[in-house]
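Missing here is one protein chain; the remaining ones are kept as they sit in the complex.
Here the chain labels run A, B and C in written order, and each chain numbers its own residues starting at 1.
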Amino acid sequence: MKKLINDIANVLDESLDGFAAAHADLVAMDPGRRFVQRRTPAQAKVALVSGGGSGHEPLHAGFVGRGMLDAAVPGAIFTSPTPDRILAAIEAADTGAGVVLIVKNYEGDVMNFEMAAEMAEGEVARVLVDDDVAVDNSSYTIGRRGVAGTLVVEKILGAAAEKGMALPDLVALGARVNAATRSMGVALSSCTVPAAGIPTFQLGEDEIEVGVGIHGEPGRRRAPMVSADAIVAELLKAILDDLKPKAGSKCLLFVNGFGGTPSSELYLVFNAARKRLEVEGLSVARSLVGSYVTSLEMAGCSLTVTVLDDELTALWDEPVSTPALRW
Amino acid sequence: MKKLINDIANVLDESLDGFAAAHADLVAMDPGRRFVQRRTPAQAKVALVSGGGSGHEPLHAGFVGRGMLDAAVPGAIFTSPTPDRILAAIEAADTGAGVVLIVKNYEGDVMNFEMAAEMAEGEVARVLVDDDVAVDNSSYTIGRRGVAGTLVVEKILGAAAEKGMALPDLVALGARVNAATRSMGVALSSCTVPAAGIPTFQLGEDEIEVGVGIHGEPGRRRAPMVSADAIVAELLKAILDDLKPKAGSKCLLFVNGFGGTPSSELYLVFNAARKRLEVEGLSVARSLVGSYVTSLEMAGCSLTVTVLDDELTALWDEPVSTPALRW
Amino acid sequence: MQMDRDLLYRLIEAAVGTVDSHWQELTALDQAIGDGDHGAGMKRGFDAVMADADKLAEQPLPATLTAIGRTLVMSMGGASGPLYGTFFMELGKSLDAAPDRAALNAGFTRALAAVAARGKSEPGQKTMLDVLAPVSAALDAGADAGTVARVAHDAAEATVPMLALRGRAAFLGERSVGHMDPGARSSSLIIGAVCAVLEEQSA
Partner (left out) sequence: MQMDRDLLYRLIEAAVGTVDSHWQELTALDQAIGDGDHGAGMKRGFDAVMADADKLAEQPLPATLTAIGRTLVMSMGGASGPLYGTFFMELGKSLDAAPDRAALNAGFTRALAAVAARGKSEPGQKTMLDVLAPVSAALDAGADAGTVARVAHDAAEATVPMLALRGRAAFLGERSVGHMDPGARSSSLIIGAVCAVLEEQSA
């Protein structure tokens, strides 16, 4: 394991300290390192709080700021944070208008956020994100994983909350954005959890993992390496088969790097994906390309498609001012 | 070589097409793919044009936009662009107030930009960037390489040009920023040029290249892997020995990823570097952390320190609106 | 059963001890069909309990159990943190300071139900419930400590051929078959350690 780290036990704290110091103009870290909140907390709006296991940076702390999250709660690497930290973030963020928790669909996250919500005094609701089509969604299992689509939900809800949307409407909007969003990823290399010291999985020189999760979980299949066009075709087919967008729909196309892939490759993938979507009769009205929802240093990327309407487009376009996303 | 690409011959074109499509709100690509310019060209200001071999994305095209560059000229991967392309960019960008070329100190870049300048009709001046302390700067050689400090020069000159600074003053300012800026990097893995198909160099499982260049050039020494703190100490010592900042100086600390290193590690390195600078009696007044001047998918990072004064700080803080840098 | 300070301390010590000496095995089990953090999570949680053991053992049984549950919830994270935390907190709520065997059985049944409610899960889905449920049944059937420990151990083994329907392993579908569930294993370890102390005590 070759990483830019010191003591394995302190990786997360040192990285968080660096993050908070580098972005001290936008965010502030709770002294106990339990959560990251806006430098200047918002007044009189519904607060948005998210969080989860670390290792997906800049998700979530990088999205704290005006127009997006009010607070983010980082857990240990790939481990959901504990309810006390989540509760502390809820209490710090709540201005009296209530709190919406944005939770990725993993049982650890679901349960820890749920316990925190039970302990909270104010009004707390939840939006669940489960955009990963790689994993079977039959009703007797736990459903799909939440992956890069989380960014889309956080951005759009963030804009709506900033504009004063009420809590029940935010929850409904969150469900609507999630329902309009699908993702799937591919890994070209594994990630290595520092505490484990060895790669989470092993890929041959010419192998890829199609449908990989953002913790390096196995996906649909181990496959031989193919061209970017072929990878894009497979990912988009899975996404569109599930999403079933109306012909002519406008969409957001988000190409997300997993941490070890440079932006030049992501842009090439974006180019392939946008052409393919156009062939499929969709129009790419908005785009995002970058490493936003990562798996440590894993090489690879995911595609996310959100079907847009005028409201979602307008909310996507609203200003945002966070360490990782700004316009 | 496992990369998200199609035909090796088209890697650059497909990536550029994706970049231009993803950022069509900010930039426009010349139909002949010779250069990238602002979507809405600036009026009546000195134009800033940069460029160089590709493979360092988002440098330079990602820095085209209000408050930074007017045009960028991408060459083949790691190969300086040809004078005709540079000339086309100069002519497209020049509003009559003249053009400043920002050139990294490689002989290929120097000569191609020089030939373009000779062919241009309007007034053209040049700012040279040579911030890499890894390489000897004795007078009988070609001097230092230009690396991540280029971003700092482009940002600060971009702000000054936007505010109406005249051409000779911009050239003087550019020289001043360059003189106040030093960088040095370390590689944890090699990059692979698509056309070459094999890694540019080989590193053992526990080896790093200290002082590596942004084309994977060898640096000061091949060394065993050590902690982030130890790496930071070596890089900063080289930088500060050369920069010799006055005690108590305010500085910009820029931690730059080379493409294959996730932001969590970059933030950890930033944390180590900012502590060390404080021990050295400097105060980190501004910071930037991210993969901005890359070497394809190379793992590793560089540190850049710029000594700031009030003018440079104010210019750094001026708004910027480009695909890769926005505030 | 008389829960004096000394017995309580020894029970805590035994539970923590087995987690500490098996956490790498739990890591390996979770690497195979999960994300490899179950060992570290259990160790973090039980080490936190041990740090308070002196104080915990002083308190009446219900308070001790509730405090253990809270400590686990606040230190472990992941899926197993809320589940183990819920188990101990519910047990604390259900028992009085000196429960008889019937009260103990009833408390265990309620704690099991609370875990299932928290996890929206049931036995048969390849989780810790596949140890906790047979143990509850054995308690109800009047099994002694040694028998309960054996039931727990065998129940964990029996998760190997199961298909995971809850927990992270469920994402694996068919590929979850053939591996022991890490939470089932950690449950059987703790139950085994507790039973060993009780056996010794009653001997």
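Annotations
By definition in this document, a contact is a pair of C-beta atoms (placed from the backbone, for glycine too) under 8 Å apart; a residue touches a chain by one contact, two chains touch by 3 or more.
None of the values given here were measured: they were computed from a predicted structure.
Interchain touches from the omitted chain, evaluated on the whole complex, reach B. Residue B:84 is the one among B:13, B:30, B:84 or B:207 that touches the chain not shown. Residue B:215 is the one among B:60, B:104, B:155 or B:215 that touches the chain missing from this view. Touching the chain that is not shown, out of B:127, B:193 or B:325: B:193 (per the contact rule at the top).
With the whole complex as reference, residues 53, 75-84, 106-108, 111-112, 114-115, 135-136, 140-142, 145, 193, 195-196, 200, 213, 215-218 of chain B touch the missing chain.
Everything that follows uses one rule, which is that only the chains that are shown with their structure count from here on.
Averaging Cα coordinates per chain places chain B and chain C 55 Å apart. Between chain A and chain C the centroid-to-centroid distance comes to 32 Å (mean Cα coordinates, whole Å). If each chain is reduced to the centroid of its CA atoms, chain A and chain B end up 29 Å from each other.
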